[in-house]
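After the structure tokens below, expect a handful of questions from me.
With one protein chain withheld, the remaining protein chains of the complex are depicted in position.
Labels A, B and C are assigned to the chains in the order they are written; within every chain, residues are numbered from 1.
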Amino acid sequence: MIASFIMAFVVGGLICVIGQLLMDVGKLTPAHTLSILVVTGAILSGFGLYEPLIDFAGAGATIPITSFGNSLAHGALAEAEKHGWIGVLTGMFEVTSSGISAAIVFGFIGALLFRSKGNID
Amino acid sequence: MKKHVLRFVTLVCVIQLLVACNGAQKEKFATFHGEEDTESQSKIEKLLKDEKSIQKGTAVFIDDIVLVGVEVKPFSKMRKAKIEKALQKKFEKEFPDKEILVSTDLKIAWEAQKLMKKELSEEELKKKVKKLQELAKEET
Amino acid sequence: MDKGVIYFPSKPSILAAGVVVGPLEKRSVFVQNFDLVYDDELADQKTNEQGHQIMIEEAAQIALQKKKLTKDSLDFFIGGDLVNQMTPTNFAAATIASPFIGMYSACATSTSSVIIASLLTELGGSQYALAGAASHHNAIERQFRYPVDYGGQKPATAQWTVTAAGYALIGKHQEGEPCIEAATIGKVADFQQSDPFHMGAAMAPAAFSTIQQHLKGRGQTVQDYDVIMTGDLGKVGLPILKEMLRQAGLTTKQLETVRDGGAEYYGDNPLFLAGASGAGCSASVFFSEILAELKSGRMKRVLLVATGALLSPLSVQQNQSIPTVAHAIEVTMK
């Protein structure tokens, strides 16, 4: 149990370190950084490397945005395996991510509940 | 606001710890079965003990179903899927006439451990095992 | 006479000024000279942009009230802000209902509008003109950068756009009031800086060239001034400007004359990173603190150099550099 937390902390932290280096050394905007990480997640998924990482690190791999690319690619790959060429296309539209739905729903609720404030502390 | 968030987090952690205590087992490998069958029992325990990357294993034995929940050692978790497959094969070889389900998923392992502790009738136990079988098959 | 340098023989006076700021500006070191501090940046309106408009209207109102005038006696209203098409100022101008020209020189709008008002006064066409600028943190941030609640990490060079409106009432020369003797309209400087979170570096060259231009055109040296105050170079931009001036031959003693409103605005508070910026920053500093210093007689001659970065979110995304400009006014007090 404790080991799971430590794994999640270390792996999740390291993925964030990669992001920080992209921003500070690579001088990329947050949007560029996150896009690169998502693409990386999808590519790792293609090589079958991301699922083992999830098995290893649990939330350390599912919480960073890379897992978003993985879940999309994982879904597309599963469909492609099942249905071949058509699967690549139809698979794309069947694949959903709970992250997107949750963000839309809570974004909408947030807009109902809050207003932006320029507070600083 | 900050306080509330912290409180929520501590609450989650406390629940986790409680769960962890409940789930703790003295012996590393254990089996549970509907009827007395020491032979299969020791067979299973041997199979589990032979696998080096496992730190805890629980097998529930009912009718012709064998449900095995195993906890993989932290640094072997990367190979969880492979370990699961290998174990599944071994069990199938050992018990060709049984329906085997080996799972390295923590949830299945926990539930198997819970079943060990509870005094359940055969009927209830079977129901629970069936449910776990389904749960283990769910993809996402 | 050097290009861009204007001399006003009739010496139009700054008769009064009104400065209204948002809630965070309570922490400003200049707070005791601000006329009104809001508790809420919305100013009881529905949107930030409307709050922005109300802030401009109130600043104008306060400036007029100080001379017991109403908006009917106003000849011209000149000002601007940083929101697209300057709608807050435009709506405020509709309320004030006097002849109006909108000015856009980014954060240099505070001085550029004073220059136009002084010219109109000089020509004899204006008895009372209001000139100034304003900015509103929330309204500007969402337009130029990210939503206010977005958790992006800002570098130490980033500046904080102030919520402030500063308007000065410019009229014919009057004894006992600070007057505008000369001004310099600056050239646009582009030193190929492109980091929108490092405005100080982009604007320092513009301030440098305008200061040089003004001193040369007026045949003055830095010693002629009690203070040369730039608008919002911030804590990083100011040392760059000083270094440029030092390389141009100024001594350490002379460099002490050079100050920056943005760098001083929030004191040493690290939350505001490199200090304040925004059109309202220079306006609220010049028309409160500096006017008070002049009126009290502690300062006799000051050069106010407001600096503006002429970028848009579009030009930044299209990878263009940030052109900048600085306009200066020379204000004296007998």
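Everything below uses one rule, namely that a contact is a pair of C-beta atoms (placed from the backbone, for glycine too) under 8 Å apart; a residue touches a chain by one contact, two chains touch by 3 or more.
As a working rule, contacts and distances are computed from a predicted model.
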Protein name as given in UniProt for the chain not displayed, "NADH-quinone oxidoreductase subunit J", "Stage V sporulation protein AC", "Biotin-independent malonate decarboxylase subunit gamma" or "Carbon-monoxide dehydrogenase small subunit":
"Stage V sporulation protein AC"
Quick one: jot down which shown chains the absent chain touches.
A, B, C
Chain not shown: contacting residue from C:I56, C:I240, C:A263 or C:L294:
C:I240
Full-complex contact with the absent chain, from C:G125, C:P155 or C:G267
C:P155
Since one chain isn't shown, list which residues of chain C touch it in the complete complex.
46-49, 142, 146-157, 190-193, 198, 200-201, 204-205, 236, 239-240, 243-244
Give me the chain A residues in contact with the hidden chain, please.
1, 4-5, 8-25, 30-31, 33-35, 37-39, 41-43, 45-46, 54, 57-60, 62-69, 72-73, 75-77, 79-81, 84-85, 87-88, 91-92, 95, 97-104, 106-111, 113-117, 119-121
Extract the touching residues of chain B with respect to the undisplayed chain.
1-2, 5, 8-9, 12-13, 15-16, 19, 105-108, 110, 131, 135-136, 138-140
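Convention: only the chains that are shown with their structure count from here on.
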If you average the Cα atoms of each chain, whose average lands nearest the overall Cα average?
A
For chain A and chain B, let me know how many angstrom lie between their CA-based centres, rounded off.
29
Give, as an integer number of Å, the spacing between the C-alpha centres of chain C and chain A.
44
Separation of mean Cα positions, chain C and chain B [Å, integer]:
70
Mark out which residues of chain A touch at least two other chains, giving numbers and ranges.
none
Would you pull the chain C residues touching chain A in the complex into a rising list?
22, 24, 41, 48, 137-138, 141-142, 147-149, 152-153, 163, 271-272
Taking the touch rule as given, give the residues of chain A at its contact with chain B in the complex, in rising order.
1, 3-4, 7, 51-53, 55-56, 71
What part of chain B is in contact with chain A in the complex they form?
16, 20, 74, 77-81, 140
